[in-house]
Every structure is written in C-alpha cells, then in structure tokens.
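Removed from the display is one protein chain of the complex; every other protein chain stays in position.
Should a chain be cited, it is by its letter among A, B and C, assigned in written order, with residues numbered from 1 in that chain.
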Amino acid sequence: MARFPEEYDDCERILAPDGSYDAEAVAALDLTDEELRGMYGSMIQARALEERGLTLQRQGEFHFWMECRGLEASHVGPAAALSDRDWMNTEWRQYGAQIQRGRPLEDILLFWLRGYEEWAADSIAEMEPYERRMPHIVAVGTQLPQTAGLMWGRKLQGKDEVGLVSVGDGGASKGDFHAGLNFAGALELPVVFLLLNNQWAISTPVERQTAADTYADRAAGYGFEGTLVDGNDVLATYRATKRAVEAARAGEPHLLEVLTYRRGAHSSSDADDYRENVDIEAWRERDPIDRYETFLEDRGLLGPDDFESIREAAEERAREAAESALEIAETQSPEEVFDEVFANPPDYVDDQREELLDLVDRHGEAAFRW
Amino acid sequence: MARFPEEYDDCERILAPDGSYDAEAVAALDLTDEELRGMYGSMIQARALEERGLTLQRQGEFHFWMECRGLEASHVGPAAALSDRDWMNTEWRQYGAQIQRGRPLEDILLFWLRGYEEWAADSIAEMEPYERRMPHIVAVGTQLPQTAGLMWGRKLQGKDEVGLVSVGDGGASKGDFHAGLNFAGALELPVVFLLLNNQWAISTPVERQTAADTYADRAAGYGFEGTLVDGNDVLATYRATKRAVEAARAGEPHLLEVLTYRRGAHSSSDADDYRENVDIEAWRERDPIDRYETFLEDRGLLGPDDFESIREAAEERAREAAESALEIAETQSPEEVFDEVFANPPDYVDDQREELLDLVDRHGEAAFRW
Amino acid sequence: MAAEKLTLVEAVAEAIHDEMAEDESVVLLGEDVGRSGGVFRATEGVYDAFGPERVIDTPLSETGIAGAAIGLAASGMRPIAEIQFMGFTYAALEQLFTRAARMNARSRGQFPCRMVLRAPFGGGVRAPDLHGESMEAIFVHHPGFKVVAPSTPHDAKGLLTAAIRDPDPVMFFEPKKIYRSFREDVPEGTYETPIGEAAVRREGSDVSVFTWGASTRPTQEAAEAVAGEGIDPEVVDLRTLSPMDTGTIVESFKKTGRAVVVHEAPRTGGLAGEITALLQEEALYYQEAPIERVTGWDAVYPLYELEDFQLPNAARIEEAIRSVVEV
Partner (left out) sequence: MAAEKLTLVEAVAEAIHDEMAEDESVVLLGEDVGRSGGVFRATEGVYDAFGPERVIDTPLSETGIAGAAIGLAASGMRPIAEIQFMGFTYAALEQLFTRAARMNARSRGQFPCRMVLRAPFGGGVRAPDLHGESMEAIFVHHPGFKVVAPSTPHDAKGLLTAAIRDPDPVMFFEPKKIYRSFREDVPEGTYETPIGEAAVRREGSDVSVFTWGASTRPTQEAAEAVAGEGIDPEVVDLRTLSPMDTGTIVESFKKTGRAVVVHEAPRTGGLAGEITALLQEEALYYQEAPIERVTGWDAVYPLYELEDFQLPNAARIEEAIRSVVEV
C-alpha cells in the first residue's frame, strides 16, 4: 500500500493539504455555513478532549486512553453525513464522530472510567441521535456483523435508517469483517462500512496487515461498491459518506476507505518505539484541522480569533467534563459488580451480591483494594 | 451470480460442453497422452467410487456419504497440475483429486468408516505425493489458514513446495477464508486457493451465499490475482491451476474459482427437496466426463470400448476397496477411544483406558451397543 | 388443552412456529433453516408459514449468524439463531462471549440481548467429527447466559417458548440422539416450562442421579433396572444448566445422601464437578458415599462405531448406582 492519499489516482479529495480546494465541489456539498463551522467545532473539541484525556491518564486519573490526533477528519465528516435517525457504531478512538453527533463529553469519558455506558432514553424511539449506537465493542471487528444484524432488524421493522459502522485497518483482518460485509451484501442491508485506515494496528503497519492495494478493493468481493477517500479532508469524507448513505438507504451497502495516519501512539499503554521509516512530519503537514482552518478563513467563515476562542472554549468544556466524569465515577460501589448481568436475573445473582456485600461490610472496602 | 460458465466473459475454457475444443490451447498444455488418459481414469474412478459409496450407504454399511457426480473435472485437473512435492488439502467431496494423486481407494473409504486417517510414511520426507496433505477438516473453511501456516513452515524450511487448498462456495463465507487468504498475501506464501463453486452449500444457493459477482473478484482484496474457470472442463482447470501453481512458487498466492454445479444431493443425509428453479438437465449436458470422452475420441486417445473397460475396471476396484475397507474397519476395538489423544499422553489417559477396558470386560461389548 | 403426540424435534418446530405466530418480532436465521427445514428438520414448515423475510437461510458463517442475531436483538427483534451442530458454535464463541453475554451489563440494561441460540448437541447419531459434541459446560461457566437442555418433547416446546420470551441470551441445546426416539403428549398452543427448574423424573430414596439431555434415557433405564434389585433411585433431569436448580438438587441429595452425576461431556471440567461442589457446600453432612461421575472420557470424541464406548450407557450408570449405594 502506498502511504499518502495523493499516491492513489482514485482517492477522492476536495481540500488539499495546503488548504486549496475545489470550489465547485464545495458548492455541490450543499452545506450551510453553520454546518461547515460545526464540523470544525467537532474536530477542535475532539482534539481538546484528546489532550485532556492524555493529561489525566498521565496523572493517573484514567487507566487508559487511546490517541486520536490527526484523525479527526476521518470520522467527523462521516458522522456529519448521517441523518438523525441513522445509527453509528464507531470504535473508541473516534471521539470526533461522537461529538459531532452530540454525545456529551462526560458520557464519552465515563466509558473510560467505568467500562460501561448508560443511555437516557427509555426506548429506541426516544433516543437522541448520539444514542443511536450499540455499546462499544472491545474485540476488534465484532461490531461489523452486529451492525449488519441491527440494520437488518430495523429494516424488518420498516424503518428507513442506515447504519454506519467503523473498523480499522487492523480490524479489517478479522473474520468478522468478512462476515459483516458478506451478510450486508447478501441480505441487502443499509450499512455503510467505514474503514478507518490509519496505517497502524498498534505496532503493525498496514503493509504487513495485508498485501491488498487498497481496502476499498475488497467491496467487489461482496457485491457492492467501495470508495477511497483522503481521510484528512473533512469535506471529502463528508461527501463520500453522504453518497454511501444514500446508496445504503436504497439497499446497497458501501465500503468507504478513509486513508489517514495515526501520528500518536496507539494508546497510553503504548511506548510507540517500534516504527520504522515513519514520516510523522509529512503527516503533520497534512493535518486535517490546519487545512480546514485555511479553508474556513479563505471562505470568510472563521478567522484566527475565532479559532483561538473556539479552542479555548473546547478546552474548558473538556476540563469540566473530565471533572464531572471523575466525580461520577467515584460513586461506584461494590454491588455494581452484579448490575445488569441479566435482564431477568436468576436467584444466584442476588445470593452472590449479598455474599459480596456481607464481605465488604465485615472487612471494609480497603481490604479489597490493592 | 450467473449460473453457467459461458455467462461470464472472462471464464476460462478449453473444452466446450459438446466436446469441441481449442486445439492450440490443448497443444500448449504440453500434456502427454498418458497424462491425458490419466485424468480420464481419475474422473471415472471417482464416479465409480461415488456409486459404490452411495450403494453401501443405502445398504447401511456407511453412515454417511457426500455426493460428487458432475464435479470430477473441478478437482481432478487441479490435482493433476501439482508436482509430486506439492501439498494438497482438499475436502472430502473431492474424491477425484485424491485418486489423481494416487491415494488408495481403501484409504479414502476408511476415513468414512473410522473418522480418522493413517499415513504409511514415517516422516514428511518419506511421504508419497498423496500423503502430502493434512488430515481432513470438518469445520468448513478452517483448512485455509492452516494451509497458509503449513506452506509458511515449508517455505521457512527452504522447500520449494506449493500448497493447494480447496474450499466451497459456502466455506468461502467463513472468517477462515478471509484469514487464510490475507495471511497468504501478507506473508507471500506459496498457496493456491481452489474455490470449488458448485453453487450450493447444502440447501443454500450461491445467490444467497453472497452478492459478489464472482468469487475470483475477492483476490484483489488480498493483493493477488484471481481466475475464473469452467469447472466442468478438466483441461481448463488443469491449465489454470498449473499457472497458479507457478505463480505461487514464485511467492504470489492465487485464488482460482472453478465454476461447476452440485447435481446430486449434498450428502446421504440430505433429502434434496429444497431447490427452486434448478436445471439439473442443463448441467447434465455439461457433464465433465461426457465432454472429455468426446475430446479423447476425437484425439484418438481412447474409444468407446476403452471407456467401457476403464469403467468396468474402476467399478471392480471400487468394489474391492470397499470390501477391504469394511473388513479393516470391523477390527476397531474399544481401547482405540484413547488412541493418540496425545503424542505424549498424561497418566489419566491410561487410567481411563483401563477403566473402559475393565467395564467392557465385565459387561461385554454388547452392553455398549445401541 | 388438546394434546398431540410429538417427537422432540417436532416439538421444537412447533414452539418456533407458535412463537413466530404470536410475536412478529421473532425471526429465525441460520444455515439451511428455511427452505430445507434444517438438517434435522427442526424448523420444518416454518419457512412455508412465515416466508423469506422472517426465516432466513444465511451465508455459511457462524460468526455472522451470532453477530447478526446480536444486532437483531439490539434492534428490538427476537432472533432465534440455529447453529447446525454444537461443534460449529465454536466460530460463534467470540461473538457470544464478548458480546451476547455482556451487552446487557455493558449497556446497563439499555440493550438486553434477547436471543436464542439453538444447537443440537451430544453424540449417538453416527455422524462425522464435531457432530457429537457436549460442551455445554463452557456456556455455563461464562457469565451472562442461560443454558437449557431439554430431554422430552413436552419440555422442549415449553422451554423453547420460555427461552424465546426470556430477555437474556439463552443457549438452547437439543439432544439430537433422541430427536425422534419417542413421542409424548405435547399440549397444543403455547405454554412455558420455566427456565431454572429441574424435573424429578423418578422419585426415589436411596440415591440421586443427576443428568440432562440424551443421557436421561439410559439413566432412567438404569434406575428401573436397579429398582428390580431393590435399590430406589431418584432421577433428576436438570433441564436448565444455567441457572441450575440448586434447590431441587440439594433437596434430593439431602433425602438420599448419595449421588451419581451422568453426562456425555468429557469428565474433566464437566458439570459433574460443579454439582459435586454444590452438594459439598450445601449438604456435606448428609453425604453417605462418594459422589460418582459417569461421563464421556477425556478423549477426542471417538467416531462411528466407537461412539458406543464414549457415551454413558445403562450398564455404567447401573454400576455407579450400585457402587454408591453399597458404600
């Protein structure tokens, strides 16, 4: 695989790294100024959250954090292209996509602190757009056939909804990838597969992950179309997803490969000392936020002062959200071990909960800490 | 997916259903008369074995049998294209491939009677060509990454060997398919993937198995080439495999889709009452043996009397092999339950074997039969 | 309620049929479950009744089937997924363990994983490798599942109905050896046999024999045989393996003070160990003899003719009963 989007003839792009752009294509996007500014806000908020998360992880408040800088456009554009009724099953690293759909920062952070998620809605019908997602998976790739099933169910219920599901260049090697795409093709399900090719799966570069020229090439093997897009161009990822979502709504799944680059470490547990011939600098020059700022300025939508104030506000929100999330997480108590293990719990759950609470009672919580 | 090979522009063929052929292509095959007759013998022997197996199954001698008629060319040609040192991991249904490589009929049948296989060779170095295979898998598709691993190992040992592994149109939906092909591509392994598209996986037709236009299209997603071949043309399957084997030997895996049709039931347990719009007759007209006989006659290699005598000899051999296999299988004794559970068995194996033998001793074998 | 004489496999088909008729959100998916009615005909007639929208012959991928079922459940549907044989559930385990079992907990109740995964289990049908597996213990060990294994047509229908209605993921294992072994009266119309309740198949006072699935048959035979010798065994068919009916198990043991556990699964790490530990903890002071296990051997499942020596048979069970009673 080649490394840069421009090395592929058929890689879609609207914004070049230097901020120059295809004005006609922009016009055709039919995005309001508000919407264009909104995507910027999401990217900035994602980066601010990222920085907060990293800091808190270093301070020992978070056990774990996944890095996201430079990847913002790859998932913010796609999230923006969804309708409110659509579903979005992204992975943890895609903070920007969650933010773009309106998920509260606190909620995002709480997942990192507690490992589970909560919904406010009582039923699917009452869900906010950001709530239209399944809980995060941990076993990479398993979300793909699950999303196929989810959208199959919604289709059977006569809903006109599309599901966007993301997977990485690494996750694309799992058998679930194959099953998910093949089911979607065979059953004509309204699913857009967003392949976030950031060229690394922990320490494994994409060249060792697969000999394929592009991931988009895999679509043909499932009977539908694939598209390759510059993942650092938020307008291009938006446009391609929009098109894919339309196709999916008409019963034709789509595989969208979004080519970007993981500049940071894999996660806070990763020493990131294994890369050979990396060119982080070249990718920093292709930063998705920088080029979008140049565009926004050129279009007169935002200026340097705005950038500054938006950033500051985003940092402030990230700080507040983190504080509040940490506070909420503090309140976890031992009996939560048994919360919702079952929807209709057998007796032993109560028995064991009592056993635990009795132990905690007699020995004190401290005896359980290490 | 279309149903007949001729509906695909790029489907390779040498012999047409009516026996007419591309003489230049035949010359280029560089096959001796002996070799051309040999493939005929294998196909005839496979069909004779098939008939014997079905009869014995109906008589209750075999518990289970998988049907093969009409599929002979799809695997005999590929088996013939291998060198003696190459490996071949086909599935059970491919009797002809085993026969072509010299596997004794008795040995093939014994697998159906005992569920395990035996090798005469002490080591890989001493194996006959037909012994160069892994034991049959039962979980469909699992053979693919295994064959990748096998050939990886042989490559690491500096051997110039290629592995041919077969999978069906159904098995191609398993995650193992994805893993096997992707590993082979990424690690540049000498593997030829033989996709035997007989258009049915038990009751599931290929149109419901996948929306892909051809399976050969999947190769690009793993970074190598794919070819579609008329699976009822033994010369075409031979040629395409030969080419694929050469590519694999040079480090380039290959996906060979061989398009044929399962005319019979899936297995002896299958009522075969589920097919819609089947055109068995159209496929009988495309029978691989019929067209090859026309070819052989035209070339003066064999005539009607030869066909007759070859068939009779094949039937006789199948009968003898079955008798002998049944006789050998009779000799199974209770302690075999524990045979080779481990290469280096822990004590409990002996303990349990003794426990069983003691039970059999005291109660008699009859008490264990139902 | 009127009743009809059904085999176990017919009772399975009837439960599916009736629940699909009652609840539009029930769908059936799996390999060959539709047009062919399943390799064991356990879904016979269902496709004809409900058509290709609700009865789907899937591509050949157990990962895909389980994954899709999980997604269907999340969407609000109630999927019944068939895996052709328990030995083919292995490719579904990642989906089941990492997701089906955890979804309710990880979403704090927002997305219960209402699904049933059906698979025939156990040996005795002279089929190839992987067609005789009894690995129910691994599903019992992994938290988050309910695990059911009926042994009669009546229970098969009632338990499957309960499983389909249960909000949690239920692994429903059908004893294929006795799919067609006998018929019994099965009520027409829907009814539930509660998940989590064992059935005492034979009351007795001398020894408790615990078993489930196809092994209940040789166990009952053995019990009748030793009854002729003056031993009075109680036979408890667990029916549900998770949650186990610990009440019934412990009560029976307190009465008899002796126990034999019978299962087809390999001995080591099988559920006989769990039952023994339970009796230890709850009723040691009632115990009068070592608890014996009559199980499959710790062997790679032996095929065809050799199956006969792997599965617990009446002779072995009788012997175990006599041996614990004689102590």
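Details
Keep this in mind: a residue touches a chain if its C-beta (ideal position, glycine included) is under 8 Å from a C-beta of that chain, and two chains touch if they have at least 3 such contacts.
Predicted model, so just to flag it, every value in this text is computed and none were measured.
Here is the thing to keep in mind: the chain we left out touches A, B, C in the whole complex. The residue touching the chain not shown here, chosen from C:Ile178, C:Ala198, C:Ala265 or C:Ile321, is C:Ala265. In the complete complex, the residue from B:Gly70, B:Gly96 or B:Gly175 that touches the missing chain is B:Gly175.
Counting the whole complex, the residues of chain A in touch with the unshown chain are 63-64, 113-116, 138-141, 170-171, 173-175, 201-204, 208-210, 269-271, 273-274, 276, 329, 332, 334, 336-338, 341, 348-349, 352, 356, 359-360, 363, 367-370. By the touch rule set out above, chain C reaches the unshown chain at residues 62, 87, 90-91, 93-94, 97-98, 101-102, 105-106, 129-130, 135, 137-138, 140-144, 242, 244, 265-266, 268-277, 280-281, 284, 287, 289-293, 297-301.
Taking the whole complex into account, chain B touches the unshown chain at residues 115-119, 121, 124, 134-139, 142, 144-154, 156-157, 175-176, 178-180, 182-183, 186-187, 339-344, 346-348.
The criterion applied here is as follows: only the chains that are shown with their structure count from here on.
The highest number of C-beta contact pairs joins the chains A-C. Our note on geometry: chain A versus chain C, Cα centroid distance of 40 Å, whole angstroms. In chain B, the residues touching two or more other chains are 173-175, 208-210. Multi-chain contact residues, meaning those touching two or more other chains, occur in chain C at positions 58-59, 61, 63-64, 91.
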